[in-house]
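Note that one protein chain is taken out, while the other chains of the complex remain in position.
By letter and in written order, the chains are A and B; residue numbering begins at 1 in each of them.
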Amino acid sequence: MNRTPTPEAFGQDPWKARIDRVFARALVLPLLLALGLLALLLGDTLYRSVSVQVVRADMGPGHTYPFGLSAETILQKELLAQGYTEEEAAFMLQDPKERNALFLQNRVELMWNTHEGPFRYVVTNVYDERVADFSLAEGLRRWNELKANLQEGERLVLNPWLDQSFLTRPPSRSPLTAGIGVAIWGTVWVLSLALLFAIPVGIGTAILLEEYLREGRLSRILEVNLRNLAGVPSIVYGLLGLALFVRGMGLGPSVLAAALTLGLLGVPVIVVTAREALRAVPDSLRLAAFALGATQRQVVFRVVVPAALPGMVTGVILSAARLMGEAAPLLLVGAAAYVPFAPTGPLSQYTVVPVQIYLWISQNQPEFARVAAAGILVMLLLLSVLYLMALYLRNRFRREW
Amino acid sequence: MEILKQRPSRHPAERLTLLVLLLLSSVTLLTTLGVILSLLGDVIQFFRRVPLAEFLFAPEWTPLFAEPRYGIAPLLAGTFLVTAIALFVAVPLGLALAVYVSEYLSPDKRARVLGVLELFGGIPTVVFGYFALLSVTPLLQKVIPGLSLFNPLSAGLVMGFAILPYVSNVAADAMQSVPRSIREAAYALGARPYEVALKVVLPAALSGVIAAIILAASRAIGETMIVAIAAGQRPALTLDPRETIATMTSYIVQAATGDQPVGSTAYYALFAVGFTLFLLTLALNVLAQYIVERYRERYE
Partner (left out) sequence: MSLEQLREHQTVRTDPVPESQALVDVRQLSLWYGTKQALYDISVRFPKNQVTAIIGPSGCGKSTLLRSLNRMNDLVPGVRVKGEVLYEGVNIYDPRVDPVAVRRHIGMVFQKPNPFPKTIFENVAFGLRLMGVKGSELEDRVVEALKRAALWEEVKDRFKKESGLRLSGGQQQRLCIARAIAVEPPLLLMDEPTSALDPIATQAIEDLILELKERYTVVIVTHNMQQAARVSDRTLFMHLGVLVEEGPTEVIFTKPKHPYTEAYITGRFG
């Protein structure tokens, strides 16, 4: 007996089947939303980092200087007159490329008669002044119109804010000449020192917990403590840094204080990833080493740790990526000052990339938003590099035990 | 294996190694101690000058006025407002994602999607703040009349996405630890996938899901950059999401980047707010931990 199945043969309920389908489809929405937001964020930042500008070469009133001074000295005095400090001026004059650029911007001419007396050097400042700044869409749309309306000495440029000079220049008070170079150096300094501090502490703690301590009071205390530390907001670490390192130990707003603060922040993450890496090493390896007569120390450091090394390195890279983006704690520990020089030592003043971006965002001039966009692109690029490194490591060294 | 953790032998190299490891680990303990002590010291200084009652109950936070008032209520209100909005976004989306990932995806795709979500967590919050201020706020201003430039609504919405991975990944984890046999039993009784997800898996993983939400709230409360950039730094006791406010974290940033002379009450106020923040997030984290431990089902 072979009956044709009717939908009622098994008492189907089409309602519920329908709900099931809708449900499954609806659940994909949040994922799409999240991905969409990510794309929007990136696209928006990219878009904002390029603008169309009407730029005018302007000549400012020149200062005059007595005859007999060398060109260098005149330039230096001119910089001082423009508002730079002695150190800043000296720094700028050191770099030959920078110096040439400055000479181009500040023409030195000997004139018979000047408004301050005869036979003096006159310095004429030539700089680009923005007359107007348009978003990419608007600028391209109105390109021809704007071009037709150019005044004497003006030109229309398509200006990508992220260019080579942006990467190397120090920050400045004008958005046109602002650069992220100093901040990148600051990040390198602070991050390296922070990792120098956090890696031994983090990996040491992981080894202690995974290879030495048995289930007992000490291990439980350490674990609970670590879990709590992981949940403390990063800005509280900043307060700790402020009270303990900046003021308490008298380090002031220095690279060292920042590195210590950031290092403490990174320890819990490193511990977690290192423990996972250690746990992934099968016990059979340990047993084999013990059977050969190795001591605990030898088993751990000659067998287990080398086997867990790729995992641990990946973990370190990932936590470095997280730390690189931290701004809040460093703002408290002194990265906020206007710092135009790269750090020269652990006690130097400094700034880091995310803090610099924050400072730019907080500026009043609207063009600084574009500078910030360029900065964000640089930061995201650095992050991607780190993540790709971690991914590569993980795939290259994935072992089948 | 426990048996592989030997007692350290007498050899000095062994003992030394253990000592070094203990020293390194003690840094973590010292950190906690340091946090508490460093905050506590300055907090005590603060409360020598400002009565506790004022701190808790005064409705204004105006440290820079000629007659400064130090009531934390406005800062708490600001924090609460932004957090609530963020959770409003993150919880439904995160739970939906968690259900989708653990019930509707095959294991290989699962890992990839969870990885993508982790990426969200890796984006520096400065970037989110930037987006909130420069893109979200102008957009919202066109739709919502009376929306200030700095407002908790934009910050909260964007923050919701920033904490999304905390909700989704932790909740998905909890759901995946529900054993397969329970799902099978439900399917064998003729339940549809959505019924299995909602009536069996979600209730079974409830403690983990709640813990995920609490942890996400804790993160939102401690979040700094998004609010500092987009929500404002002007304390106001209001629950209107269109007005500029300050949160505990945005105030800390503002106060620290301004120059407070050391020793002034305003300087110590910094630590008082920080300590409150620390206690609040600690309480939430402990609560989440407690819920997971006490209410987790043992399936054996």
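Simple rule for what comes next: a residue touches a chain if its C-beta (ideal position, glycine included) is under 8 Å from a C-beta of that chain, and two chains touch if they have at least 3 such contacts.
Predicted model, so just to flag it, every value in this text is computed and none were measured.
Peer 1: Which residue among A:A17, A:A71, A:L196 or A:L388 touches the omitted chain?
Peer 2: A:A17
Peer 1: Pick from B:L164, B:A204 or B:V292: which residue touches the chain that isn't shown?
Peer 2: B:A204
Peer 1: For subunit B, which residues lie in contact with the unshown chain of the complex?
Peer 2: 106, 179, 181-182, 184-192, 195, 199-200, 203-204, 297-299
Definition applied: only the chains that are shown with their structure count from here on.
Peer 1: Go ahead and note the Å separation of the Cα centroids belonging to subunit A and subunit B.
Peer 2: Here subunit A and subunit B have centroids separated by 22 Å.
Peer 1: Write out the stretch or stretches of subunit A touching subunit B in their complex.
Peer 2: 16-17, 19-20, 23-24, 26-31, 33-35, 37-38, 40-41, 44-45, 48, 200-201, 204-205, 207-209, 211-215, 221-222, 225-229, 231-240, 242-244, 247-248, 264, 267-268, 271, 283, 286-287, 290, 295-297, 301, 321-322, 324-328, 331-332, 336, 354, 357-358, 361-362, 369, 372-373, 376, 379-380, 383, 387
Peer 1: With touch defined as at the start, can you tell me which subunit B residues reach subunit A in the complex?
Peer 2: Going through subunit B, the ones touching subunit A are 1-2, 4-6, 8-9, 11, 13-14, 17-18, 20-25, 27-29, 31-32, 34-35, 38-39, 41-42, 92-94, 96-97, 99-100, 104, 113, 116-117, 119-120, 122-131, 133-135, 161, 164, 192-195, 215, 218-219, 221-225, 228-229, 249, 252-253, 256-257, 262, 270-271, 274, 277-278, 281-282, 285-286, 289.
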